[in-house]
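Here is subunit A:
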Amino acid sequence: MTPEFILGLGLILLGTMSVAWPSPKDYLTRLINLEIPAFGLLLVMLSFDEMLALLTFIAVTTVSTFIFVRVIGKREAIN
Partner candidate 1 sequence: MLEEYGQILIATAIAWILFVTIDVFWRLPEKGGVSGADAIGSAIAKHGGDQHGGWMIGNIVSSPDASAGTLLAACGFFVAGIPGGIAAAALVYAGNRICHDSGYAGTSGALIATFVIAGCMQIGFGASDFIVGTVIAILTIQGISHPHASRILGRLWRWRA
Partner candidate 2 sequence: MIGMYQTGLIAAFICIIIAFISLYQETDDLHRLILTDLAEIMALLLIALVATDLAEALILPGLVVMIAELMALAEIYLVKEGIQRKKISCPLDIEVIQTAPPILAGILVLYGIILSGFSGGAVAGLGIIFYCVCKGSDEQFALIETASGYAWVAWIAAFFIFLILPEQWFFAVMIAGGAILVKVMAKFSLIGTMSGDPNV
Partner candidate 3 sequence: MESLIAASICLIIAVYCAIRAVLERETLLKLPFVNVMNFGIAGLIVLILPHPLTLVAAAAYFVGSTLEANAIASAYARREQP
């Protein structure tokens, strides 16, 4: 029970709730809130010393953020 593990689980719980029911319900709010459970998973991986997985996870999360940005940009260009 390291402090990183408990903190990570708390962040994942809080982030899941804030992604599931965002306050202004649009795409951008959900996209920014999605970073909170990503940080929580980072802390959980850190508490188990899975470093290679952590590096790859950070890079892949940023790439997926860019994919969402592209899709949302094309979606909002028609309105």
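In picking the candidates, the idea was that all candidates are chains of the complex that A comes from, given by their letters.
Going forward, contacts are C-beta pairs under 8 Å (C-beta built on N, C-alpha and C of every residue); 3 or more make two chains touch, one makes a residue touch a chain; residues count from 1.
On a predicted model such as this, the values are computed, not experimentally measured, just so you know.
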The one of 1, 2 or 3 that touches subunit A in this complex is candidate 2
In their shared complex, candidate 2 is touched by residues of subunit A numbered 1, 5, 9, 12-13, 16-17, 19-21, 27, 30-31, 34, 37-38, 41, 44-45, 48, 50, 52-53, 55-57, 59-60, 62-64, 66-68, 70-75, 77-78
